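First the structure, then my questions, so here it is.
All protein chains but one are shown in place.
Our next item is chain A:
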Amino acid sequence: MLTFILKRLGLAVLVAFTVSFISFSLLFLAGDPAAALAGETASGEDIESLRKLYGFDRPMLVQYGDWLFSAIQGDFGESYYFRLPVASLIAERLSVTMTLGVCGISFALLTAVPLGVAAAIRPNSIIDRVALFLSVAGQAMPSFWFGLILIVIFAIQLGWLPPSGASSPVHFIMPTIVLGYYAMPAIMRLTRAGMLDVLSSDYIRTARAKGAPEGRVLFRHALRNAIIPVVSLAAVQMGFMLGGSIVVESIFALHGAGYLAWESIARNDLPTVQALILVFSMFYIVFTFLADVLNAWLDPRMRSS
């Protein structure tokens, strides 16, 4: 198990370096950074002096090394727009995004897994149909539309929930539902398919032949095996929620990291975009790593491979 963890950790670090290089290169893919920084009316001299000031005249690899070295220490440079250190800017926004992401994935898992299990126990039953309906609806409805509908109903007409902002836990209820519901269908379907597959397997029959009660058969013997692919999927979705909640953050005016990314792209604020891409990628890498470890704990066959 320990060798497995170390191997995966090594792999994760390699991926992290690759991603960091790619996100750094973005700066140059977007055109001449000095010219972008100087603005459209700047003279050639101004651009040259900015190039020197920000060190864009050095070889790219040197700049990358320099940038990476500072990034590891938590220094992502200064935002072109806010004139503030990018690190503190992101840190401030990240708490909103993290709260939303954790709530969203929890909501998705807590609805999808029980529904998927229930649907698999009785395929084609009413509960299976309801689960299928919910998942099709979830896949068909765009988040922005669903979010607006929720605001119209619960914030405007009923007045139960605040329509926007992030100042209290209540503010997170609707964004959580919108974000979680987006991830729910895939998890539900995977749980259902996995459970159906596992429940028809020989070792479930063995468990029943031992006289194990049905609940034990379902949860101890079946779910543990059926949940393995769900863990991997949930990790990817968790990463997606932290990085891709831009739409939801915009609808509910939650000023999180997703919203910051959108703002920074619009403003050509490259150091911020770069840092955000790196941070979001790191989330993916960390969650994938954690999912691998969790899966290895669930499935002993993975530990040896």
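In this section, a contact is a pair of C-beta atoms (placed from the backbone, for glycine too) under 8 Å apart; a residue touches a chain by one contact, two chains touch by 3 or more; residues count from 1.
In this section, contacts and distances are computed from a predicted model.
Set against the options "ABC transporter ATP-binding protein", "3-isopropylmalate dehydratase small subunit", "Menaquinol-cytochrome C reductase" or "LrgB family protein", the UniProt name belonging to the omitted chain is "ABC transporter ATP-binding protein".
Residue A:Asn225 is the one among A:Ser143, A:Asn225, A:Ser250 or A:Ser281 that touches the chain missing from this view. Touch with the chain omitted from the figure is made, among A:Lys7, A:Arg129 or A:Lys210, by A:Lys210. Within the complete assembly, residues 201-203, 205-214, 221, 224-225, 298-301, 304 of chain A touch the chain that is not shown.
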